[in-house]
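Only one protein chain is missing; all other protein chains are in place.
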Amino acid sequence: MAKMNLLQAINSALISSMEQDERVMVFGEDVGHFGGVFRATSNLQEKFGKGRCFNTPLTEQGIIGFANGLAAQGSVPIAEIQFGDYIFPAFDQIVNETAKWRYRSGGQFSCGTLTIRTPYGGGIAGGHYHSQSPEAFFAHIPGMKVVIPRNPYQAKGLLLSSVRDDNPVLFMEPKKIYRASVGEVPETDYELLLGKADVVKEGTDITLLAWGAQVEVVEKAAMMAEKDSISCEIIDLQSILPWDVETVCESVYKTNRLLINHEAPLTGGFASEIAATIQQECFLYLEAPIARVCGLDTPYPLAHEKEYMPDHLKTYEAIKRTLDY
Amino acid sequence: MAKMNLLQAINSALISSMEQDERVMVFGEDVGHFGGVFRATSNLQEKFGKGRCFNTPLTEQGIIGFANGLAAQGSVPIAEIQFGDYIFPAFDQIVNETAKWRYRSGGQFSCGTLTIRTPYGGGIAGGHYHSQSPEAFFAHIPGMKVVIPRNPYQAKGLLLSSVRDDNPVLFMEPKKIYRASVGEVPETDYELLLGKADVVKEGTDITLLAWGAQVEVVEKAAMMAEKDSISCEIIDLQSILPWDVETVCESVYKTNRLLINHEAPLTGGFASEIAATIQQECFLYLEAPIARVCGLDTPYPLAHEKEYMPDHLKTYEAIKRTLDY
Amino acid sequence: MQNKSNKLPQERNHLSGVEINHKVNLIENGLIDIPMLQLLDEHGKETNPKATPDIAEGLANKILTSMEYTRLLDERMIGSQRQGRISFYLACKGEEAAIVGSAAALSDDDMIMSQYREQGALVFRGYKTEQFMNQMFSNQLDPNKGRQMPIHYGDKALNFMTISSPLGTQIPQASGYAYGQKMAGKEAITICYFGEGAASEGDFHAGLNMAAVLNCPAIFFCRNNGYAISTPTEEQFAGDGIASRGIGYGVRTIRVDGNDVLAVFAATKLAREIALKEACPVLIEAMTYRLAAHSTSDDPSGYRSKDEEAKWQQKDPIERFKKWLDGKKWLNEPALEAYKSNAREEILAALKKAEQVPVNPLEDIIEDVYDTPPWHLKKQLSELQQHVAKYPQHYPKTSGR
Partner (left out) sequence: MQNKSNKLPQERNHLSGVEINHKVNLIENGLIDIPMLQLLDEHGKETNPKATPDIAEGLANKILTSMEYTRLLDERMIGSQRQGRISFYLACKGEEAAIVGSAAALSDDDMIMSQYREQGALVFRGYKTEQFMNQMFSNQLDPNKGRQMPIHYGDKALNFMTISSPLGTQIPQASGYAYGQKMAGKEAITICYFGEGAASEGDFHAGLNMAAVLNCPAIFFCRNNGYAISTPTEEQFAGDGIASRGIGYGVRTIRVDGNDVLAVFAATKLAREIALKEACPVLIEAMTYRLAAHSTSDDPSGYRSKDEEAKWQQKDPIERFKKWLDGKKWLNEPALEAYKSNAREEILAALKKAEQVPVNPLEDIIEDVYDTPPWHLKKQLSELQQHVAKYPQHYPKTSGR
């Protein structure tokens, strides 16, 4: 075990997978010699050579197009999109190509080996274009997996699983806690199951569901609620697609209440899918409407970032409203 | 009044808006001399000249990028994307540019005059790439409006409103019924309100919600259900973003049951947003879970198109399940 | 040239190699005119016998029959679309030399990533009539499992990537595929076919530039056939075709007469050698003409004249090649006629057979979305199965199985 921050955990996972499988290649804007603007790919070029870790020209559609072809060929590409906000030029390559490749060819060819890494989320004074949380766009794409870690331990284990999973995975990294989140991480190789939620804390009165950096936020809200004698169960979804309905349902059968928190705008955010499914699966168990505490339906505003964010106070208030319903 | 099919109604709206405002320009792949692959833009180049109706090179990101600039300049662009399946290369220009232009400039500049037209949906043996219903992707973009007509009368009125509305509108046309849907359409200019749902049929036992070509499908299911003495209220949402929560809530207050039908895959489809909102707003009124009858979470499969579709039988079965809950 | 600089990185200077001038001149269109390689003129005469590629009689005949077969298949399938037997078809007519000529210059290990009008390459590689039919009838014998529209072939054994409708997407993919071949130490390249219309997509730019910078052994083969559906080239680009763009990317480039098999073959052969030897991309622009409608959904009389079509009919690539073969005494007309009538029958028979074969069973609807179906797809399938069982008459293709 070693103390690592989230970036170091990612770097460690990349090294592990490149050592273990020489088909693994890491590329993207500035990821080569420089090691990426956040330094997640530090030292990889030095260690594994320019052939396996390299800068690409500045074109996200090209990066993912290239990665798709490379994956179809049988290599194991790990492509970085410098910011989640800049993944949209690659949206066509992801929706129409990455995700449909296996299906359209009847399983003859696939992009299963592809992993796309990208930092996402706000709280860093980044304004519209360095703050977005675009997971819901990708959760509506059959064929993709979407994974989001909340701490270094998860980051390494989930990234290693994502790289080895035979499906294309979008691995979204909560950049706000890249350095702030520090924890014990095994130096050895290990994997964490994709598609499984993590019950962070057990409780009896309400289930709080979040992912990535927002898990901390709901933890803080839960602490406030405990003072009012409200016992919160906290679940980190970890995998957005496919997601772990079973774990969430089991929790809601017990707590009879559900609150979902995400940074992305409310309308059409992934909380809507969770709410729609859970009201279906747990209809007779629900004692209050499922609450969504989310970003506003606006672009991410710099000056009002604090006000925009679904913070612990908004979450706490929604917990109380749900309990009082 | 004249009998028109959906395409003719669109053509009529385009002519009307081009006659009335010379800042209006229509462009896209093959829309010029040829009049578009579906002939929605027939005769426009002849009538209004090559400057105002023209072919573009084959680049969707370019078409929308160009349209954004043209809108910001003060012209009134109506850009066509030949198939909804091919809108994704323009996704970045839409998410990051069109939709955020006004907000980021504090209202100094905007793309408010932009309308994007695109045919969408299945049922035409089009397979993965001529069948998609991508509305949910756009419903998660603050700043956009998304509008879908179900018949020629709506098509003309809603398109004229979309062109004149001072917000960017994605206008999605159900191509399956381009020619099949025929009805009386005023030859004069008229507008229909954006953001309003249309109550197609009143009923008391369950609310059926759909849009575009699927309205017909739920109508057919409703007719089957009537035979079982189930009285269905049918609502055509018409505007996906912003959507008319009020009309839907009022209906659900009365019927206590809601079923939503759309062709797009279930997970993360727009039915999830509707279900999430309605379970919140109508919690105490709901006598059964909100049902979603949607496409499967697969790419749109040619060989199994019939099986994939959320057809009237699946809808009818879901109505019964909901009533029997 | 800056990219050829051998200087150490710390001495890098992105001006090295740039000359200086002192007059305010704009460079204009036409600074360079890229000529078109023709080795066989419209009368079937060799223009420069020394440059005629070395093609043995067997190969020459295989090229000819592949072109002929492609045209026969096109004719028959257009017909069966008209009869309502298949929903859609898209013909290669007029472009057979560009496709077959280039495919013939490849090795079987080379990956082919095509746009959709390149069935001739599949024919040359040995794709069987029944394979064509199984794809076009979306039946359960098609390894692509009938999930896409007709003409979206794909065959792993023949190194022919399953076709995808969105235009241009295969271009950066080809760069990546080729990079992977190089890294894996394969003696193989990737060829990527696309139309001059698709070359307007952003993916073209990304793909060519990345291939050049990342030294990908790929051939980018543009079929400039004059139209993108109804859009003529002058509304597609204002430069000198697609070839002139190669220079901008630092990609070696050649323009060929796409109706001249010999020129196409020679250019592709050279391109392949260089791509492999120097690990670099090559761009080929084949000037040709789509003699057919864009697809069975299209009627070209709305946007071009019969006259224009007739002019290009004169340049028919098959006729031209036959004249050359004839000159070499390699053309055996009776044998060719026998081959053609045999092929016609084979096509018809295979068509009749393929249309009887059922589509994939219902379970397959959720296969291949992921490597194994996750819980939600299993749930959706089981609901669907129950539903189909309840209304078997409504889902005739899958209910009885």
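A, B and C label the chains in the order they appear, each numbered from 1.
In this section, contacts are C-beta pairs under 8 Å (C-beta built on N, C-alpha and C of every residue); 3 or more make two chains touch, one makes a residue touch a chain.
Quick caveat: nothing in here was measured; it's all calculated off a predicted structure.
In the entire assembly, the chain absent from the figure touches the shown chains A, B, C. The hidden chain makes contact, of the residues B:8, B:68, B:181 or B:298, with B:68. Residue in contact with the omitted chain (choice from C:36, C:59, C:183 or C:357): C:36.
The missing chain, though absent from the display, is touched by one residue of C:67, C:91 or C:206; that residue is C:206. Contacts to the hidden chain, counted on chain B, fall at residues 23, 25, 51-52, 54, 56-57, 59, 61-62, 64-75, 77, 89, 92-93, 96-97, 100-110, 112, 142-143, 145, 165-167, 195, 242, 245-246.
The omitted chain makes contact with chain C at the following residues, 1-5, 9-15, 17-39, 47-48, 51, 200-206, 209, 212-213, 224, 226, 232-241, 243-255, 257, 263, 266-267, 270-271, 274, 282, 287, 304-305, 307-308, 311.
Touching residues on chain A toward the chain that is not drawn are 29-30, 32-35, 37, 54-55, 57-62, 85-86, 88-89, 125-130, 266-267, 296-299, 301-304, 306-308, 311, 313-314, 317.
We adopt the following convention: only the chains that are shown with their structure count from here on.
Relative to chain A, the most remote chain by averaged C-alpha coordinates is C. Centre-to-centre, using mean CA coordinates, chain A is 38 Å away from chain C. Separating the centre of chain B from that of chain C, both taken as means of CA atoms, is a distance of 35 Å. Within chain C, residues 145, 147-148, 152, 164, 166, 202-203, 369, 376 each touch two or more of the remaining chains.
Shared contact sites, meaning residues of chain B that touch two or more other chains, fall at 61, 85, 88-89, 128-129, 267, 296-299, 301.
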